[in-house]
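The structure appears below as C-alpha coordinates.
With one protein chain removed, the remaining protein chains of the complex are shown where they sit.
This part shows chain A:
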(Lines give C-alpha, C1' and ligand atoms only; values in the text may rest on other atoms or scores of the structure.)
Protein backbone atom coordinates (compact mmCIF):
# COMPACT_ATOMS: atom_id res chain seq x y z
CA UNK A 1 0.00 0.00 0.00
CA UNK A 2 1.63 3.17 -1.12
CA UNK A 3 0.48 6.67 -1.69
CA UNK A 4 -0.29 7.39 -5.28
CA UNK A 5 -2.55 4.42 -5.73
CA UNK A 6 -4.36 5.09 -8.97
CA UNK A 7 -3.38 7.52 -11.67
CA UNK A 8 -5.27 10.55 -10.51
CA UNK A 9 -4.34 9.97 -6.86
CA UNK A 10 -0.64 10.74 -7.30
CA UNK A 11 -0.55 14.50 -6.80
CA UNK A 12 -2.93 14.60 -3.84
CA UNK A 13 -1.40 11.47 -2.31
CA UNK A 14 2.10 12.79 -2.79
CA UNK A 15 1.21 16.07 -1.18
CA UNK A 16 -0.25 14.30 1.83
CA UNK A 17 2.86 12.13 2.02
CA UNK A 18 5.10 15.21 1.93
CA UNK A 19 3.09 16.82 4.70
CA UNK A 20 3.43 13.65 6.73
CA UNK A 21 7.18 13.33 6.05
CA UNK A 22 8.36 14.92 9.33
CA UNK A 23 5.99 12.61 11.19
CA UNK A 24 7.33 9.59 9.34
CA UNK A 25 10.88 10.63 10.14
CA UNK A 26 9.81 11.08 13.75
CA UNK A 27 8.34 7.59 13.85
CA UNK A 28 11.33 5.99 12.12
CA UNK A 29 13.78 7.82 14.39
CA UNK A 30 11.79 6.83 17.43
CA UNK A 31 11.55 3.16 16.46
CA UNK A 32 15.12 2.75 15.29
CA UNK A 33 16.85 5.09 17.75
CA UNK A 34 19.06 2.38 19.33
CA UNK A 35 20.25 1.30 15.87
CA UNK A 36 20.62 4.74 14.33
CA UNK A 37 22.22 6.52 17.26
CA UNK A 38 26.03 6.67 16.79
CA UNK A 39 26.73 6.78 20.54
CA UNK A 40 25.22 6.07 23.93
CA UNK A 41 23.04 9.10 24.72
CA UNK A 42 23.95 8.93 28.40
CA UNK A 43 27.71 8.36 28.04
CA UNK A 44 29.52 11.30 29.60
CA UNK A 45 32.84 12.45 28.13
CA UNK A 46 33.81 15.64 29.89
CA UNK A 47 36.92 15.94 27.72
CA UNK A 48 34.69 16.37 24.69
CA UNK A 49 32.16 18.81 26.17
CA UNK A 50 30.46 21.51 24.14
CA UNK A 51 32.07 20.53 20.84
CA UNK A 52 30.48 22.15 17.76
CA UNK A 53 29.09 19.90 15.00
CA UNK A 54 31.81 17.87 13.29
CA UNK A 55 32.29 14.58 11.47
CA UNK A 56 32.55 12.72 14.77
CA UNK A 57 29.54 14.41 16.33
CA UNK A 58 27.17 15.50 13.58
CA UNK A 59 25.22 17.74 15.95
CA UNK A 60 28.05 18.42 18.37
CA UNK A 61 28.14 17.54 22.08
CA UNK A 62 26.62 19.06 25.19
CA UNK A 63 28.18 20.32 28.37
CA UNK A 64 28.72 16.74 29.61
CA UNK A 65 30.19 15.64 26.28
CA UNK A 66 27.15 13.54 25.26
CA UNK A 67 26.49 13.10 21.54
CA UNK A 68 23.63 15.46 20.64
CA UNK A 69 22.43 13.44 17.59
CA UNK A 70 22.09 10.30 19.73
CA UNK A 71 20.22 12.24 22.37
CA UNK A 72 17.90 13.73 19.75
CA UNK A 73 17.11 10.26 18.33
CA UNK A 74 16.53 8.76 21.76
CA UNK A 75 14.38 11.79 22.60
CA UNK A 76 12.25 10.89 19.58
CA UNK A 77 11.94 7.37 20.96
CA UNK A 78 10.70 8.64 24.30
CA UNK A 79 8.31 11.15 22.73
CA UNK A 80 6.98 8.49 20.37
CA UNK A 81 6.46 5.97 23.16
CA UNK A 82 4.71 8.48 25.40
CA UNK A 83 2.58 9.77 22.51
CA UNK A 84 1.57 6.25 21.49
CA UNK A 85 0.68 5.33 25.07
CA UNK A 86 -1.31 8.52 25.62
CA UNK A 87 -3.17 8.18 22.33
CA UNK A 88 -3.86 4.53 22.95
CA UNK A 89 -5.31 5.13 26.41
CA UNK A 90 -7.22 8.31 25.67
CA UNK A 91 -8.68 7.08 22.38
CA UNK A 92 -9.78 3.77 23.82
CA UNK A 93 -11.41 5.42 26.81
CA UNK A 94 -12.83 8.27 24.76
CA UNK A 95 -14.21 6.26 21.83
CA UNK A 96 -15.69 3.48 23.95
CA UNK A 97 -17.29 5.92 26.41
CA UNK A 98 -18.56 8.18 23.66
CA UNK A 99 -19.92 5.37 21.51
CA UNK A 100 -21.74 3.68 24.36
CA UNK A 101 -23.20 6.98 25.57
CA UNK A 102 -24.31 7.85 22.04
CA UNK A 103 -25.86 4.43 21.52
CA UNK A 104 -27.69 4.29 24.84
CA UNK A 105 -29.02 7.84 24.74
CA UNK A 106 -31.27 9.00 27.56
CA UNK A 107 -29.85 9.74 31.01
CA UNK A 108 -26.62 7.80 30.44
CA UNK A 109 -25.91 10.00 27.46
CA UNK A 110 -26.71 13.15 29.41
CA UNK A 111 -24.41 12.24 32.30
CA UNK A 112 -21.52 11.31 30.02
CA UNK A 113 -22.04 14.43 27.91
CA UNK A 114 -21.82 16.67 30.96
CA UNK A 115 -18.63 14.93 32.10
CA UNK A 116 -17.14 15.42 28.64
CA UNK A 117 -18.19 19.08 28.64
CA UNK A 118 -16.47 19.63 31.98
CA UNK A 119 -13.32 17.78 30.88
CA UNK A 120 -13.11 19.81 27.67
CA UNK A 121 -13.67 23.06 29.53
CA UNK A 122 -10.86 22.48 32.07
CA UNK A 123 -7.45 23.86 31.02
CA UNK A 124 -5.53 20.73 30.09
CA UNK A 125 -2.14 21.88 31.26
CA UNK A 126 -3.48 22.66 34.73
CA UNK A 127 -5.09 19.22 34.94
CA UNK A 128 -1.81 17.59 33.91
CA UNK A 129 0.11 19.70 36.43
CA UNK A 130 -2.37 18.73 39.14
CA UNK A 131 -2.03 15.01 38.37
CA UNK A 132 1.76 15.21 38.40
CA UNK A 133 1.65 17.43 41.48
CA UNK A 134 -0.25 14.73 43.34
CA UNK A 135 1.55 11.68 41.96
CA UNK A 136 5.04 13.08 41.32
CA UNK A 137 7.04 13.05 38.07
CA UNK A 138 7.86 9.90 36.13
CA UNK A 139 6.95 8.30 32.80
CA UNK A 140 3.79 6.51 34.01
CA UNK A 141 2.47 9.62 35.70
CA UNK A 142 3.29 11.69 32.64
CA UNK A 143 1.26 9.30 30.46
CA UNK A 144 -1.60 9.37 32.96
CA UNK A 145 -1.54 13.16 33.17
CA UNK A 146 -1.50 13.56 29.40
CA UNK A 147 -4.32 11.03 28.97
CA UNK A 148 -6.52 12.89 31.44
CA UNK A 149 -5.72 16.00 29.42
CA UNK A 150 -6.60 14.71 25.93
CA UNK A 151 -9.29 12.00 26.21
CA UNK A 152 -12.40 14.17 26.23
CA UNK A 153 -12.47 15.36 22.58
CA UNK A 154 -12.39 11.73 21.41
CA UNK A 155 -15.38 10.89 23.55
CA UNK A 156 -17.19 13.93 22.23
CA UNK A 157 -16.48 13.09 18.58
CA UNK A 158 -17.44 9.44 19.00
CA UNK A 159 -20.59 10.35 20.89
CA UNK A 160 -21.74 12.82 18.24
CA UNK A 161 -21.04 10.36 15.44
CA UNK A 162 -22.85 7.51 17.16
CA UNK A 163 -25.81 9.64 18.20
CA UNK A 164 -26.29 10.69 14.59
CA UNK A 165 -26.34 7.05 13.53
CA UNK A 166 -28.55 5.86 16.38
CA UNK A 167 -31.86 6.42 14.63
CA UNK A 168 -30.73 5.37 11.18
CA UNK A 169 -32.66 2.69 9.29
CA UNK A 170 -29.39 0.81 8.94
CA UNK A 171 -29.49 -0.11 12.63
CA UNK A 172 -33.20 -0.91 12.51
CA UNK A 173 -32.51 -3.28 9.65
CA UNK A 174 -29.78 -4.96 11.69
CA UNK A 175 -32.04 -5.29 14.75
CA UNK A 176 -34.68 -6.90 12.58
CA UNK A 177 -32.10 -9.31 11.29
CA UNK A 178 -31.48 -10.34 14.89
CA UNK A 179 -28.26 -8.47 15.68
CA UNK A 180 -27.72 -7.81 19.39
CA UNK A 181 -26.37 -4.60 20.97
CA UNK A 182 -22.80 -5.99 21.15
CA UNK A 183 -22.68 -6.62 17.41
CA UNK A 184 -24.32 -3.31 16.58
CA UNK A 185 -21.92 -1.30 18.74
CA UNK A 186 -18.82 -3.34 18.01
CA UNK A 187 -19.20 -3.95 14.31
CA UNK A 188 -21.33 -1.08 13.11
CA UNK A 189 -20.90 1.89 15.42
CA UNK A 190 -17.32 1.74 16.72
CA UNK A 191 -15.60 1.71 13.31
CA UNK A 192 -17.38 4.76 11.92
CA UNK A 193 -16.88 6.55 15.25
CA UNK A 194 -13.19 5.67 15.20
CA UNK A 195 -12.56 7.18 11.76
CA UNK A 196 -12.96 10.89 12.65
CA UNK A 197 -11.13 10.19 15.93
CA UNK A 198 -8.12 8.92 13.99
CA UNK A 199 -8.15 12.08 11.92
CA UNK A 200 -8.28 14.14 15.09
CA UNK A 201 -5.46 12.05 16.56
CA UNK A 202 -3.14 13.10 13.76
CA UNK A 203 -3.50 16.67 15.01
CA UNK A 204 -3.22 15.55 18.59
CA UNK A 205 0.20 13.98 18.02
CA UNK A 206 1.63 17.50 17.83
CA UNK A 207 -0.19 18.64 20.95
CA UNK A 208 1.00 15.62 22.92
CA UNK A 209 4.63 15.96 21.81
CA UNK A 210 4.47 19.62 22.74
CA UNK A 211 2.82 18.81 26.06
CA UNK A 212 5.44 16.22 26.98
CA UNK A 213 8.22 18.64 26.01
CA UNK A 214 6.59 21.43 28.00
CA UNK A 215 6.23 19.32 31.13
CA UNK A 216 9.81 18.11 30.80
CA UNK A 217 10.94 21.69 30.27
CA UNK A 218 9.24 22.56 33.54
CA UNK A 219 11.03 19.63 35.20
CA UNK A 220 7.80 17.66 35.66
CA UNK A 221 8.14 15.18 32.84
CA UNK A 222 10.90 12.80 32.00
CA UNK A 223 13.61 12.94 34.70
CA UNK A 224 17.04 14.37 33.66
CA UNK A 225 19.44 11.54 32.82
CA UNK A 226 17.15 10.49 30.00
CA UNK A 227 17.30 12.39 26.75
CA UNK A 228 14.00 14.11 26.06
CA UNK A 229 13.42 17.06 23.70
CA UNK A 230 12.01 19.41 26.31
CA UNK A 231 14.73 18.29 28.71
CA UNK A 232 17.35 19.05 26.04
CA UNK A 233 15.87 22.49 25.53
CA UNK A 234 16.11 23.39 29.20
CA UNK A 235 19.64 22.03 29.43
CA UNK A 236 20.70 23.97 26.31
CA UNK A 237 19.14 27.22 27.43
CA UNK A 238 22.14 28.58 29.41
CA UNK A 239 24.36 27.98 26.37
CA UNK A 240 22.02 29.62 23.83
CA UNK A 241 24.57 32.33 23.02
CA UNK A 242 27.75 30.21 23.08
CA UNK A 243 26.65 26.72 21.90
CA UNK A 244 23.62 27.13 19.58
CA UNK A 245 23.67 23.45 18.60
CA UNK A 246 22.32 22.45 22.00
CA UNK A 247 18.89 24.12 21.86
CA UNK A 248 18.19 24.48 18.15
CA UNK A 249 17.93 20.81 17.02
CA UNK A 250 15.34 19.77 19.65
CA UNK A 251 13.48 23.05 19.08
CA UNK A 252 13.34 22.42 15.34
CA UNK A 253 12.32 18.80 15.89
CA UNK A 254 9.41 19.79 18.15
CA UNK A 255 8.29 22.52 15.76
CA UNK A 256 8.46 20.20 12.74
CA UNK A 257 6.45 17.43 14.38
CA UNK A 258 3.77 19.79 15.72
CA UNK A 259 3.54 21.65 12.42
CA UNK A 260 3.36 18.48 10.32
CA UNK A 261 0.76 16.90 12.57
CA UNK A 262 -1.49 19.97 12.37
CA UNK A 263 -1.17 20.14 8.58
CA UNK A 264 -1.86 16.43 8.24
CA UNK A 265 -4.91 16.74 10.47
CA UNK A 266 -6.20 19.56 8.28
CA UNK A 267 -5.71 17.52 5.14
CA UNK A 268 -7.38 14.42 6.51
CA UNK A 269 -10.27 16.38 8.01
CA UNK A 270 -10.91 18.07 4.66
CA UNK A 271 -11.63 14.66 3.14
CA UNK A 272 -14.28 14.08 5.74
CA UNK A 273 -15.99 11.36 3.72
CA UNK A 274 -13.00 9.08 3.91
CA UNK A 275 -14.07 6.42 6.34
CA UNK A 276 -10.71 5.45 7.79
CA UNK A 277 -7.19 6.62 8.13
CA UNK A 278 -6.20 3.78 5.83
CA UNK A 279 -7.73 5.78 3.05
CA UNK A 280 -4.97 8.28 3.61
CA UNK A 281 -2.58 5.85 1.97
CA UNK A 282 -5.17 4.83 -0.62
CA UNK A 283 -6.51 8.31 -0.98
CA UNK A 284 -8.55 8.25 -4.13
CA UNK A 285 -9.45 4.68 -4.76
CA UNK A 286 -13.22 5.04 -4.90
CA UNK A 287 -13.15 8.53 -6.35
CA UNK A 288 -10.87 7.43 -9.13
CA UNK A 289 -13.00 4.47 -9.93
CA UNK A 290 -16.12 6.59 -10.22
CA UNK A 291 -14.31 9.21 -12.25
CA UNK A 292 -12.81 6.54 -14.44
CA UNK A 293 -16.25 5.32 -15.34
CA UNK A 294 -17.41 8.80 -16.18
CA UNK A 295 -14.35 9.70 -18.19
CA UNK A 296 -13.79 6.39 -19.88
CA UNK A 297 -15.47 7.56 -23.04
CA UNK A 298 -14.09 10.62 -24.78
CA UNK A 299 -16.75 13.10 -25.72
CA UNK A 300 -17.91 12.48 -29.25
CA UNK A 301 -18.17 15.37 -31.58
CA UNK A 302 -21.64 16.64 -32.17
CA UNK A 303 -23.47 14.05 -34.19
CA UNK A 304 -24.71 14.85 -37.63
CA UNK A 305 -27.98 16.35 -36.59
CA UNK A 306 -30.10 18.06 -39.15
CA UNK A 307 -30.62 21.73 -38.32
CA UNK A 308 -33.77 22.35 -36.42
CA UNK A 309 -36.74 22.92 -38.60
CA UNK A 310 -38.74 24.68 -35.94
CA UNK A 311 -40.36 27.83 -37.14
CA UNK A 312 -40.51 30.79 -34.85
CA UNK A 313 -43.95 31.58 -33.68
CA UNK A 314 -45.16 35.01 -32.74
CA UNK A 315 -46.51 33.82 -29.43
CA UNK A 316 -43.39 31.88 -28.56
CA UNK A 317 -42.12 32.80 -25.10
CA UNK A 318 -39.03 30.66 -25.11
CA UNK A 319 -37.42 28.94 -28.02
CA UNK A 320 -34.50 26.64 -27.33
CA UNK A 321 -32.46 25.29 -30.21
CA UNK A 322 -29.69 22.69 -30.20
CA UNK A 323 -28.96 23.19 -26.53
CA UNK A 324 -26.05 21.15 -25.21
CA UNK A 325 -24.63 21.11 -21.72
CA UNK A 326 -21.16 19.76 -21.00
CA UNK A 327 -19.48 19.23 -17.68
CA UNK A 328 -15.74 19.06 -17.35
CA UNK A 329 -14.64 16.47 -14.86
CA UNK A 330 -10.98 15.70 -14.19
CA UNK A 331 -9.98 16.93 -17.58
CA UNK A 332 -12.54 14.86 -19.47
CA UNK A 333 -15.65 16.42 -20.93
CA UNK A 334 -19.01 14.80 -20.60
CA UNK A 335 -22.17 15.98 -22.26
CA UNK A 336 -25.31 15.51 -20.22
CA UNK A 337 -27.72 17.27 -22.56
CA UNK A 338 -27.29 16.96 -26.32
CA UNK A 339 -28.92 19.05 -29.01
CA UNK A 340 -32.19 19.61 -27.25
CA UNK A 341 -34.73 21.88 -28.94
CA UNK A 342 -38.10 22.93 -27.59
CA UNK A 343 -40.38 25.91 -27.57
CA UNK A 344 -43.15 27.15 -25.37
CA UNK A 345 -45.95 29.49 -26.35
CA UNK A 346 -47.88 31.88 -24.17
CA UNK A 347 -50.60 30.15 -22.19
CA UNK A 348 -49.10 26.72 -22.75
CA UNK A 349 -47.55 24.16 -20.49
CA UNK A 350 -44.67 22.03 -21.68
CA UNK A 351 -43.90 18.92 -19.68
CA UNK A 352 -40.32 17.70 -19.75
CA UNK A 353 -40.58 14.07 -18.73
CA UNK A 354 -37.77 11.64 -18.08
CA UNK A 355 -36.20 9.42 -15.47
CA UNK A 356 -33.36 10.17 -13.09
CA UNK A 357 -30.30 11.25 -15.02
CA UNK A 358 -32.11 11.87 -18.29
CA UNK A 359 -31.03 15.52 -18.28
CA UNK A 360 -34.53 16.98 -18.01
CA UNK A 361 -33.74 19.42 -15.21
CA UNK A 362 -30.45 20.44 -16.82
CA UNK A 363 -32.16 21.05 -20.15
CA UNK A 364 -34.79 23.24 -18.52
CA UNK A 365 -32.52 25.27 -16.24
CA UNK A 366 -29.55 25.71 -18.61
CA UNK A 367 -30.99 28.70 -20.55
CA UNK A 368 -31.31 30.68 -17.31
CA UNK A 369 -27.77 30.16 -16.02
CA UNK A 370 -29.02 28.14 -13.06
CA UNK A 371 -26.53 25.31 -13.44
CA UNK A 372 -23.22 24.74 -11.74
CA UNK A 373 -20.73 27.41 -12.91
CA UNK A 374 -18.55 24.69 -14.42
CA UNK A 375 -21.27 23.70 -16.90
CA UNK A 376 -20.60 24.72 -20.49
CA UNK A 377 -23.84 25.60 -22.27
CA UNK A 378 -23.95 25.87 -26.06
CA UNK A 379 -26.80 26.39 -28.48
CA UNK A 380 -29.46 29.05 -28.61
CA UNK A 381 -32.28 30.01 -26.28
CA UNK A 382 -34.42 32.93 -27.40
CA UNK A 383 -36.69 34.61 -24.89
CA UNK A 384 -39.60 36.16 -26.80
CA UNK A 385 -39.98 35.90 -30.53
CA UNK A 386 -39.59 38.64 -33.11
CA UNK A 387 -37.72 41.90 -32.61
CA UNK A 388 -37.49 41.90 -28.84
CA UNK A 389 -35.93 38.45 -28.71
CA UNK A 390 -33.10 37.99 -26.23
CA UNK A 391 -30.43 35.34 -26.60
CA UNK A 392 -30.10 33.79 -23.13
CA UNK A 393 -27.10 31.51 -23.64
CA UNK A 394 -23.88 33.28 -22.73
CA UNK A 395 -25.60 36.26 -21.14
CA UNK A 396 -23.42 38.18 -18.67
CA UNK A 397 -24.63 38.01 -15.04
CA UNK A 398 -25.83 41.60 -14.74
CA UNK A 399 -28.08 41.20 -17.79
CA UNK A 400 -29.26 37.85 -16.51
CA UNK A 401 -30.50 39.53 -13.33
CA UNK A 402 -32.84 41.61 -15.47
CA UNK A 403 -34.41 38.40 -16.73
CA UNK A 404 -34.38 35.88 -13.91
CA UNK A 405 -37.08 36.77 -11.42
CA UNK A 406 -38.68 39.31 -13.75
CA UNK A 407 -39.28 37.52 -17.01
CA UNK A 408 -38.78 34.01 -15.70
CA UNK A 409 -39.77 32.50 -12.35
CA UNK A 410 -38.49 29.18 -11.02
CA UNK A 411 -40.05 26.78 -8.50
CA UNK A 412 -37.91 24.02 -7.02
CA UNK A 413 -38.87 20.61 -5.67
CA UNK A 414 -37.63 20.97 -2.11
CA UNK A 415 -39.52 23.94 -0.73
CA UNK A 416 -37.91 23.64 2.67
CA UNK A 417 -34.42 23.91 1.20
CA UNK A 418 -35.42 26.74 -1.13
CA UNK A 419 -36.61 28.99 1.71
CA UNK A 420 -34.40 30.51 4.39
CA UNK A 421 -35.56 29.01 7.71
CA UNK A 422 -34.67 32.19 9.64
CA UNK A 423 -36.75 34.60 7.57
CA UNK A 424 -40.50 35.02 7.51
CA UNK A 425 -42.58 34.15 4.48
CA UNK A 426 -43.37 37.83 4.06
CA UNK A 427 -39.67 38.73 3.99
CA UNK A 428 -39.06 36.19 1.23
CA UNK A 429 -41.85 37.46 -0.96
CA UNK A 430 -41.07 41.13 -0.17
CA UNK A 431 -37.54 40.61 -1.39
CA UNK A 432 -38.73 39.05 -4.62
CA UNK A 433 -41.18 41.92 -5.13
CA UNK A 434 -38.47 44.53 -4.56
CA UNK A 435 -36.02 42.70 -6.81
CA UNK A 436 -38.62 42.76 -9.52
CA UNK A 437 -38.89 46.55 -9.15
CA UNK A 438 -42.43 46.50 -7.79
CA UNK A 439 -43.42 48.18 -4.56
CA UNK A 440 -41.19 50.87 -3.18
CA UNK A 441 -42.19 51.69 0.38
CA UNK A 442 -42.52 48.88 2.88
CA UNK A 443 -46.29 49.19 3.04
CA UNK A 444 -46.68 49.03 -0.71
CA UNK A 445 -44.35 46.06 -0.97
CA UNK A 446 -46.25 44.15 1.69
CA UNK A 447 -49.48 44.90 -0.12
CA UNK A 448 -48.13 43.30 -3.30
CA UNK A 449 -46.86 40.38 -1.22
CA UNK A 450 -50.27 39.73 0.26
CA UNK A 451 -51.88 39.93 -3.16
CA UNK A 452 -49.43 37.34 -4.43
CA UNK A 453 -50.10 35.03 -1.48
CA UNK A 454 -53.81 35.36 -2.13
CA UNK A 455 -53.27 34.66 -5.82
CA UNK A 456 -51.65 31.30 -5.06
CA UNK A 457 -54.62 30.34 -2.94
CA UNK A 458 -53.26 30.84 0.57
CA UNK A 459 -55.92 31.86 3.07
CA UNK A 460 -55.08 34.65 5.52
CA UNK A 461 -52.12 36.17 3.61
CA UNK A 462 -51.39 38.62 6.44
CA UNK A 463 -50.95 35.86 8.98
CA UNK A 464 -48.97 33.62 6.65
CA UNK A 465 -46.60 36.46 5.76
CA UNK A 466 -45.64 36.66 9.43
CA UNK A 467 -44.98 32.91 9.69
CA UNK A 468 -41.74 31.01 9.13
CA UNK A 469 -41.21 28.29 6.51
CA UNK A 470 -41.21 25.42 9.02
CA UNK A 471 -44.63 26.46 10.31
CA UNK A 472 -46.23 25.76 6.94
CA UNK A 473 -47.13 22.41 5.39
CA UNK A 474 -45.26 21.22 2.32
CA UNK A 475 -48.11 22.17 0.02
CA UNK A 476 -48.35 25.66 1.48
CA UNK A 477 -44.61 26.19 1.18
CA UNK A 478 -44.79 25.16 -2.44
CA UNK A 479 -47.50 27.79 -2.93
CA UNK A 480 -45.19 30.35 -1.33
CA UNK A 481 -42.46 29.40 -3.78
CA UNK A 482 -44.91 29.94 -6.61
CA UNK A 483 -45.85 33.33 -5.16
CA UNK A 484 -42.17 34.28 -5.08
CA UNK A 485 -41.75 33.13 -8.67
CA UNK A 486 -44.77 35.21 -9.70
CA UNK A 487 -43.50 38.38 -8.00
CA UNK A 488 -41.92 39.71 -11.17
CA UNK A 489 -45.02 38.95 -13.25
CA UNK A 490 -43.01 36.57 -15.40
CA UNK A 491 -43.97 35.32 -18.83
CA UNK A 492 -42.52 31.94 -18.08
CA UNK A 493 -42.62 29.73 -15.01
CA UNK A 494 -40.20 26.82 -14.70
CA UNK A 495 -41.24 24.25 -12.09
CA UNK A 496 -38.82 21.43 -11.26
CA UNK A 497 -40.80 18.47 -9.86
CA UNK A 498 -43.11 20.89 -8.03
CA UNK A 499 -45.29 18.21 -6.47
CA UNK A 500 -43.03 15.20 -6.08
CA UNK A 501 -42.62 15.53 -2.33
CA UNK A 502 -46.32 16.04 -1.64
CA UNK A 503 -49.27 13.80 -0.80
CA UNK A 504 -51.63 13.01 -3.64
CA UNK A 505 -54.53 15.16 -2.45
CA UNK A 506 -52.21 18.14 -1.93
CA UNK A 507 -50.53 17.41 -5.24
CA UNK A 508 -53.87 17.50 -7.04
CA UNK A 509 -54.70 20.90 -5.55
CA UNK A 510 -51.32 22.31 -6.50
CA UNK A 511 -51.60 21.06 -10.08
CA UNK A 512 -55.00 22.70 -10.28
CA UNK A 513 -53.43 25.94 -9.06
CA UNK A 514 -50.81 25.81 -11.81
CA UNK A 515 -53.51 25.21 -14.41
CA UNK A 516 -55.52 28.14 -13.05
CA UNK A 517 -52.49 30.45 -13.17
CA UNK A 518 -51.83 29.48 -16.75
CA UNK A 519 -55.38 30.37 -17.70
CA UNK A 520 -55.75 33.54 -15.63
CA UNK A 521 -52.32 35.01 -16.32
CA UNK A 522 -51.86 33.49 -19.77
CA UNK A 523 -48.45 32.28 -18.65
CA UNK A 524 -46.15 29.80 -20.27
CA UNK A 525 -44.80 27.02 -18.05
CA UNK A 526 -42.23 24.29 -18.16
CA UNK A 527 -43.02 21.47 -15.75
CA UNK A 528 -40.23 19.01 -15.14
CA UNK A 529 -41.42 15.64 -13.90
CA UNK A 530 -40.43 12.01 -13.72
CA UNK A 531 -44.05 10.95 -13.68
CA UNK A 532 -46.23 11.05 -16.78
CA UNK A 533 -49.32 10.60 -14.64
CA UNK A 534 -48.65 13.81 -12.73
CA UNK A 535 -48.51 16.03 -15.81
CA UNK A 536 -51.58 14.43 -17.36
CA UNK A 537 -53.74 17.07 -15.71
CA UNK A 538 -51.63 19.93 -16.98
CA UNK A 539 -49.49 19.54 -20.01
CA UNK A 540 -50.39 20.83 -23.45
CA UNK A 541 -47.22 19.49 -24.98
CA UNK A 542 -44.77 16.95 -23.73
CA UNK A 543 -41.12 16.21 -24.44
CA UNK A 544 -39.86 12.81 -23.33
CA UNK A 545 -36.16 12.78 -22.58
CA UNK A 546 -33.83 9.82 -22.52
CA UNK A 547 -30.04 9.93 -22.07
CA UNK A 548 -29.82 13.69 -22.55
CA UNK A 549 -31.91 13.85 -25.72
CA UNK A 550 -35.54 14.44 -26.51
CA UNK A 551 -36.75 11.16 -27.99
CA UNK A 552 -40.37 12.08 -28.55
CA UNK A 553 -42.34 15.29 -28.42
CA UNK A 554 -45.74 16.56 -29.40
CA UNK A 555 -49.19 17.42 -28.12
CA UNK A 556 -49.72 15.61 -24.83
CA UNK A 557 -52.82 13.69 -25.89
CA UNK A 558 -51.15 12.46 -29.08
CA UNK A 559 -47.97 11.33 -27.40
CA UNK A 560 -49.85 9.53 -24.64
CA UNK A 561 -52.54 8.20 -26.93
CA UNK A 562 -50.29 7.11 -29.78
CA UNK A 563 -46.77 6.87 -28.44
CA UNK A 564 -44.27 6.16 -31.18
CA UNK A 565 -40.90 5.85 -29.51
CA UNK A 566 -40.31 2.49 -27.80
CA UNK A 567 -39.03 4.28 -24.71
CA UNK A 568 -42.20 6.35 -24.38
CA UNK A 569 -44.19 3.15 -24.73
CA UNK A 570 -42.10 1.44 -22.09
CA UNK A 571 -42.50 4.39 -19.75
CA UNK A 572 -46.27 4.42 -20.22
CA UNK A 573 -46.48 0.68 -19.74
CA UNK A 574 -44.63 0.89 -16.44
CA UNK A 575 -47.22 3.27 -14.99
CA UNK A 576 -49.87 1.43 -12.97
CA UNK A 577 -53.14 1.17 -14.86
CA UNK A 578 -56.44 1.97 -13.24
CA UNK A 579 -58.81 -0.92 -13.78
CA UNK A 580 -56.10 -3.53 -14.14
CA UNK A 581 -57.08 -6.55 -12.06
CA UNK A 582 -55.11 -6.82 -8.81
CA UNK A 583 -51.99 -8.88 -9.22
CA UNK A 584 -51.49 -7.93 -12.87
CA UNK A 585 -47.76 -7.86 -13.48
CA UNK A 586 -46.29 -4.47 -14.32
CA UNK A 587 -44.74 -4.19 -17.73
CA UNK A 588 -41.06 -3.51 -17.62
CA UNK A 589 -38.22 -2.54 -19.91
CA UNK A 590 -35.06 -4.63 -19.92
CA UNK A 591 -31.76 -3.09 -18.91
CA UNK A 592 -31.27 0.08 -16.96
CA UNK A 593 -31.15 3.78 -17.70
CA UNK A 594 -28.35 6.14 -16.80
CA UNK A 595 -26.44 6.32 -20.09
CA UNK A 596 -25.12 9.65 -21.36
CA UNK A 597 -25.90 11.10 -24.79
CA UNK A 598 -22.43 10.27 -26.13
CA UNK A 599 -22.02 6.82 -24.62
CA UNK A 600 -23.03 5.10 -27.84
CA UNK A 601 -22.67 6.16 -31.43
CA UNK A 602 -26.23 5.12 -32.20
CA UNK A 603 -29.51 5.37 -30.36
CA UNK A 604 -28.92 5.37 -26.59
CA UNK A 605 -32.03 3.22 -26.09
CA UNK A 606 -30.99 0.59 -28.66
CA UNK A 607 -29.58 -1.85 -26.12
CA UNK A 608 -32.90 -1.91 -24.23
CA UNK A 609 -35.19 -1.62 -27.20
CA UNK A 610 -37.37 -4.63 -28.06
CA UNK A 611 -37.61 -3.57 -31.72
CA UNK A 612 -34.07 -2.37 -32.35
CA UNK A 613 -32.73 -2.74 -35.87
CA UNK A 614 -29.04 -3.39 -36.60
CA UNK A 615 -28.75 0.19 -37.85
CA UNK A 616 -29.91 1.52 -34.48
CA UNK A 617 -26.53 1.01 -32.85
CA UNK A 618 -24.72 2.84 -35.64
CA UNK A 619 -26.80 5.88 -36.45
CA UNK A 620 -28.09 8.53 -34.12
CA UNK A 621 -31.80 8.92 -34.88
CA UNK A 622 -33.17 12.42 -35.31
CA UNK A 623 -36.60 13.75 -34.47
CA UNK A 624 -38.87 13.14 -37.45
CA UNK A 625 -42.33 14.61 -37.85
CA UNK A 626 -45.11 12.06 -37.65
CA UNK A 627 -47.94 14.43 -38.41
CA UNK A 628 -48.64 17.75 -36.81
CA UNK A 629 -46.25 18.64 -34.05
CA UNK A 630 -45.77 15.01 -33.05
CA UNK A 631 -42.16 14.01 -33.61
CA UNK A 632 -40.16 11.00 -32.60
CA UNK A 633 -36.49 10.05 -32.83
CA UNK A 634 -36.59 6.44 -33.92
CA UNK A 635 -35.02 4.82 -36.98
CA UNK A 636 -37.98 2.60 -37.67
CA UNK A 637 -40.23 3.76 -40.46
CA UNK A 638 -41.64 6.88 -38.86
CA UNK A 639 -45.38 7.02 -38.79
CA UNK A 640 -45.62 3.53 -40.23
CA UNK A 641 -47.43 0.64 -38.59
CA UNK A 642 -46.10 -0.07 -35.15
CA UNK A 643 -43.42 -2.69 -35.08
CA UNK A 644 -43.96 -3.33 -31.45
CA UNK A 645 -46.71 -5.76 -30.60
CA UNK A 646 -47.93 -5.54 -27.05
CA UNK A 647 -46.43 -8.90 -26.20
CA UNK A 648 -42.96 -7.73 -27.14
CA UNK A 649 -42.74 -5.69 -24.00
CA UNK A 650 -41.51 -7.91 -21.22
CA UNK A 651 -44.48 -8.90 -19.14
CA UNK A 652 -42.80 -10.71 -16.36
CA UNK A 653 -39.89 -9.47 -14.32
CA UNK A 654 -37.02 -8.27 -16.46
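Here is the rule we go by: a contact is a pair of C-beta atoms (placed from the backbone, for glycine too) under 8 Å apart; a residue touches a chain by one contact, two chains touch by 3 or more; residues count from 1.
Convention: contacts and distances are computed from a predicted model.
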Choose one: "NADH-quinone oxidoreductase", "Carbon-monoxide dehydrogenase large subunit", "N-methylhydantoinase B" or "ABC transporter ATP-binding protein". The correct choice is the protein name in UniProt for the chain not shown.
"ABC transporter ATP-binding protein"
So one chain is hidden, and I want to know which residue out of A:170, A:329, A:390 or A:466 touches that hidden chain in the complete assembly.
A:170
Per the definition of touch given earlier, which of A:166, A:183, A:434 or A:619 contacts the omitted chain?
A:183
Of A:84, A:557 or A:617, the residue that touches the missing chain is A:557
Considering the complete complex, of A:572, A:613 or A:629, the missing chain is touched by A:572
Against the chain that's been left off, what residues of chain A make contact? List them.
168-170, 172-179, 183, 188, 191-192, 275, 355-356, 457-459, 473, 475-476, 479, 503-509, 512-513, 515-516, 519, 530-534, 536-538, 556-557, 560-561, 570-578, 580-589, 592-594, 652-654
